[in-house]
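Yeah, one chain of the complex is gone here, protein chain that is, but the others are all in their spots.
To keep things simple, chains are lettered A, B and C as they appear, and every chain counts its residues starting from 1.
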Amino acid sequence: MAAYLIRRLFQSALILLGVSFITFLLLYVLPADPVRQIAGRSATPQNIASIRAQLGLDQPFFVQYGRYLWALLQGDMGRSYLQRTDVASLIWARLPASLLLMVAGIGAELVIGLTMGVVAALWRGRTIDNGLMMTSFVTVSAPQFVVALLLLYVFAVQLGWFPIGGYGTPAHLVLPALTLGILGSGWYARMMRSSMVEVLRADFVRTARAKGLTRGRVILRHALPNAILPVIAMIGIDIGIFMGGIVVVESVFGWPGIGQLAWQAIQRVDIPIIMGVTLVSACAIVIGNLLADLVAPLIDPRIRIR
Amino acid sequence: MTDPAQPTGAAAAPVLSVQGLCVSVRTDAGLVPLVSDISFDLARGETLAIAGESGSGKSITSLAIMGLLPPPAVRVTGGEIRLGDTVLTTLPESRMRGLRGDRIAMIFQEPMTSLNPVMTVGAQLVEAIRAHAPLSRRAAQAEALAALTAVRLSEPARRMGQYPHELSGGMRQRVMIAMALALKPDVLIADEPTTALDVTVQREVLDLLRDLQRTHGTAILLITHDMGVVAEMADRVIVMRRGMVQEMGQVRQIFAAPKAAYTRDLLAAVPRMGQGGDAVPRSTAPVVAQLTDVQVRYDLRGGVLNRVTHRVHAVEGVSFDIRAGETFSLVGESGCGKSTIARAMVGLTPHQGTIRIADQAVGTMTAQSRKSLSAVAQIVFQDPMAALDPRMTVGDQIAEPLLIHGQGNRATRRARAADLMDRVGLTAAQLDNYPHEFSGGQRQRICIARALALTPKLIVADESVSALDVSVQARVLDLLRALKDEFAIAMLFISHDMAVVENISDRVGVMHLGQIVEIGSRAQIFGNPQHPYTRRLMAAVPVADPAAVRPVIPRMAGNSPNPVHKVGAVVPRHRLVAVADGHLVAQAG
Amino acid sequence: QETLDPNATPGGNITVTYKDDVATLDPAIGYDWQNWSMIKSLFDGLMDYEPGTTTLRPGLAESYEVSEDGLTFTFALRPGVVFHNGREMTAEDVKYSLDRVTLPETASPGAGFFAAIAGYDAMASGEATTLEGVTVVDPLTVQITLSRPDATFLHVMALNFASVVPQEAVEEAAGDFGRMPVGTGAFKLADWTVGQSLLFEKNADYWRAGLPYLDTVTFEVGQEPIVALLRLQNGEVDVPGDGIPPAKFQEVMADPEQAARVVEGGQLQTGYITLNVTAAPFDQVEVRQAVNMAINKDRIVQLINGRAVPANQPLPPSMPGYTADYDGYAYDVEAAKALLAEAGLADGFETELYVMNTDPNPRIAQAIQQDLAAIGVTASIQSLAQANVIEAGGAGTAPMIWSGGMAWIADFPDPSNFFGPILGCAGAEEGGWNWSKFCNAEIDAAATAADSMIDPATPERLAMWSDVYMKVMEEAPWVPVFNEQRYTMKSARMGGDDALYVDPVSIPVNYDYVYVTE
Partner (left out) sequence: MTAMTATRVTDGVWRRLRRRPLALIGMALVATIVLAALLAPWIAPYDPFEQHFDGLTLYGEPLPPGGAFLLGTDLLGRDLFSRLLYGARTSLIIGVVANGAALLIGTVIGLTAGFFQGWIGTVLMRFTDLMMAFPALLLAICLAAVLQPSLWIVAFVIAMVNWVQTARVIYTETTALAARDFIAAQRTLGAGTGRILFRHILPHLVPMIIVWGTLGISTTVLLEATLSYLGVGVQPPMPSWGNIIFENQTYFQSAPWLVFWPGLAIVVLALAFNLVGDALRDVLDPALRGSD
């Protein structure tokens, strides 16, 4: 176990190194000059040159990357070009909100998606199955912004059940998490349905029925844990997709997460922030995958941690 | 053995009564009957055996009784099933559920897949108990433990916390029986409860069933193809063929004076121990397969650096050879390394030592050498369902080796496939079916047909006839024998059925913990078994004669010594000493 | 002294929302929509404007004197002004602040504004660490010497960049002064939850007695404009800092109750298309004029729900120096075609139109595209992120750019502000903001002459500027399209002159003078 963790962490470090390199390279060749953003409209060429030199942006690529890595190893993610402050502190300030939203969102996705999938599998081929699968398509095809705003409008503005955006109390969390949950549930619903249909045919389900267990118990205790395995692997993958979806939801609900930070940074080529956010998301994804791999054997004892 | 002729409940009202049962499957070509017009009664405390051809509808009948026919295609299309006063065929699912497990329980044919892989054995037992009795968790646990103890599982308390994959096939089967035991049903349906087990374990299981019946008066519907088991266990027998009852009657009567022609064939086909004929001198034909000091070890990793710390010494220093036209059998208890040798011989498992097949060294395989090896050596896997591609029609699968080796055109390949199907007792009409549409025994035959397609020089048959009913078994054995004679095919035959082994083999090797403990000609091994382990195997074989007296053998606890050793540990080798010409016996073991 | 609003009641809190986060509150650096007005309330410069107008008035300077040659400005500081940290502001602070903003390490986007101060070049090149032209005469007197006369100098001293900051607070913050601002302004920063909200608290010791009226101002950031409007309608927000989102504009205007709370105001802003004069075909003046005639400005104004007025020259109408009697190039497709034919391009040509990718700019670009198609010009649109458009503009690779979203909102209300970097030779260099790359020595000289006049408001100077822009229009490096009108909304309880909500300088709201009525 410990050995496994050490190995995985080492691999993860390599992956993060790769991510940092590729991102840095992409940003380096990006046709946009951060210095121009910093220097402002009244800048003279001299101003620009001095800022460029100050930030080391006049150095060759590998020198720049090397410096970045070296600083990173010492826990320094650099300073934002435009916010003129420590990137790490910017990210740390926003990370809890994003993580909270992510966990709640994935939770909502799972609850909604798995329920849909299980119900559809149980009534395979019936109207309810078709209806649910249709719904799953609508949810994956729905534009995030519209869904978010619609929920906000109905449940917060019209009904007044929840606050209109913001952060802090559990009530604030409901709508953003629900939005993410609805939007992502389609994938889980379909995965779950496929895998559930398969498991329901398995011999051990027949055994469970032969024992005279109630339908609920057969499904929850026997079919579900077996069917959920492919879904667990999905969660690891999902975190990566999530990082994209979170931007819109955060902005509609005024959620102070890193999505918004990243968004502004991308718009304005604030490279240190983009790098920082990318690395933090990559970390989240890597950790998410690791967790998924660690949870899998808990659910299925046959999977041994290798 | 107890006297099976006690007609205790024969006169009383039947617990289970099946009248005119029909089951059909919906196919592209319309409704096809699988079982038609089956009727029988089962009385309290009685054991009714259903014997018969593989694919005759035995499993389907029992599933119909349980109300567990595989959806959506297979359905009951006629007749009535009664449990006491309750008509099961029209019972709503919710009421049926209450009866299942409580009043009728079933042990399924495939023990490997019938337990939930993600729940501990204990939890599965406790759950079954609590589903029918209002017991506290603690009380249910105690009861489950008692049931596991009753089936003589070693270390029952520890087993409660283990998962199915941590148990061997035999242990799993015992867990299934324990479950049935704990539920104390009125009727127990046992579908081939011992097929997957080696003889010693089979013996145990049969004893258990008898115990259960004695203590609870349970009526048992025993499905089996093994006439030995029938003779030992049953009060009455139903003989089925092609979905219909051929004959029904008291077991003694049927064994003594079978009426239906099929029953006569069936009984005639039963291989019996000690009927293997006389010793024949070893053939001088060329050697097809030669194994010299073969070792197979599986690495077990662990520790901080994920290094190999332990190894399973699955096969340890095995040597033998098989000549053209000769059948060499390997016997031994579950886990002793039989399948491993089989896999090594066709290049599926890396090994040390040398294996030569038809002058070709089996070793590190390139695509080319694998292909040429496949033309001379073929394997029939132990688990037929797993060895067939579930998404390809069996016709295509049988023709596939021909296609791979570029033989014939489409039409001739199909004709060959049809011919092979016919030879293994199936029909050409079934060529376009998929594997799941066949019964267990039928699948095994399909695997045999596929292996024969290329007419190889060596066939490795790993438990290839164990799921077959005796008549088909006899047909297949005849087929194998005929092929062997016709094409001088050499065969490695792996089986736990000593009678079959005696029947078909020229030479026999007895394995224990990865090593051969005794090897010799059939006559030598069966006529003059030397090693105590060999003797124990022989004694455990059920005899297909209801009147036979079974010798008492000590029951053993189910866990066999295991072949896992630390890296670097030296495993003591048996020294084989010749006791007669070609008859070698291990001295230390 | 200050004339206080008789209706104003002190106290209360208002909530203002912004979409984008506040990057920094360091006056030397902040140059965003959302932090500009915040910094204005936290800091003061030597000069200031009358609230809601473009009229200069003294700020931290009680009075000033300009030498005859217009090269020396002597500011007499207001005594008794204290920083938020309790220390009294002195002339040393003024000098420190000007040194700081021009020092290359600060990388201030406003450094260039101070180029007229003597010694600026030495600062910019790193040779000096203090501005030679700024001298502390006594604790309450600062003298600033210019290297050339600059009519706009007093406006520059009213810019946020010229705010006076206390050295010890800057040093204490160790690079994070933008997070811990200390100034002399009407408000001080009380709390800042990064990414969520900022709380400004009334500066009880503010030197303008009686101001500000409000006790606190809460800024909530990361608020989508549409949601902000919903919250406004729900009574949770008082001022949506980003204004009324276009999607909601008609809805709001259709409801008389809401429409009554809408405030409209002019802006010192012009939306224009740049035509790169260094590359064919826009190197021909006929082509540029033809494009000027081809654009249907009324239609474009209609597209943005009439929230602008069509423009015909670079300067917005409310800017001094605007040429009121100029007709510009009238919309005339036939004439445009004729001009093109004259330039030898009767069959039109292909070109590219760069535009920033936020609504409504791509829409405007598509309208322009259609207008160009009418005269045979095929323009393909490159709708890119702001940074990419600026890059292409600076590099001179973009033949046409629609300026929307990056458009020139005046830093200070002086006609010169529309020339230097965006139409003058200085900005035409590689990387500059003069995306037309228009450089006409004669016009440049005229502009310099106008700026060298000492009094910014003399009619002669304004006439000179008017001439400059008329000459520019003759050369037609731009197509001025419209001058945006600002529409914003406030909650019912908000009080104060409407002009405060569309303050041309303290964009978008002058927090110091608004109040709540309840």
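List of remarks:
The definition used in the following text is that contacts are C-beta pairs under 8 Å (C-beta built on N, C-alpha and C of every residue); 3 or more make two chains touch, one makes a residue touch a chain.
Quantities reported herein were computed from a predicted structural model and do not represent experimental measurements.
Note that the absent chain touches A, B, C when the full complex is taken as a whole. For the chain left out of this panel, the touching residue among B:Leu91, B:Ala375 or B:Ala415 is B:Ala375. From the options C:Pro10, C:Pro139, C:Pro246 or C:Gly376, the residue with contact to the chain not on display is C:Pro246. The chain that is not drawn here is touched, among residues B:Arg44, B:Arg323 or B:Arg450, by B:Arg450.
Check B:Asp37, B:Asp207, B:Asp321 or B:Glu400 against the missing chain and you find that the one touching it is B:Glu400. Of the listed residues C:Asn85, C:Gln302, C:Thr458 or C:Thr517, the one in contact with the hidden chain in the full complex is C:Gln302. Contacts to the hidden chain, counted on chain A, fall at residues 11, 14-16, 18-19, 22-23, 26-27, 29-32, 125, 130, 133-134, 137-138, 140-143, 145-146, 149-150, 153, 186-187, 190-191, 194, 201, 230, 233-234, 236-237, 240-241, 243-244, 247, 262, 266, 274, 277-278, 281-282, 285-286, 289. Within the complete assembly, residues 25-28, 72-73, 343, 346-348, 367, 370-375, 377-379, 381, 383, 386-392, 396, 400-401, 403-405, 410, 434-437, 447, 450, 454 of chain B touch the chain that is not shown. Although one chain is not drawn, its touching partners on chain C can still be listed: residues 226, 245-248, 250-251, 299, 302-306, 356-357, 359-360, 362-363, 365-367, 369-370, 380-385, 388.
The criterion applied here is as follows: only the chains that are shown with their structure count from here on.
Between chain A and chain B, the centres computed from C-alpha atoms are 50 Å apart.
Residues of chain A touching chain C in their complex: 31-34, 36-48, 50-51, 54, 79-80, 82-86, 89-90, 93-94, 97, 149, 152-153, 157, 164-167, 250-257, 260-261, 264, 266-269.
For chain B in complex with chain A, the residues that touch the partner chain are 66, 68, 70, 93, 97-102, 105-106, 108, 110, 113-119, 127-128, 131-132, 163, 165-166, 176, 179, 183, 301-306. For chain C in complex with chain A, the touching residues are 19-21, 23-24, 26, 29, 31, 104-105, 107-113, 115, 121, 124-126, 175-176, 178-179, 193-196, 220, 222-224, 226-227, 230-231, 233-234, 236, 385-388, 390-392, 394, 408, 411, 420-422, 426, 429-433.
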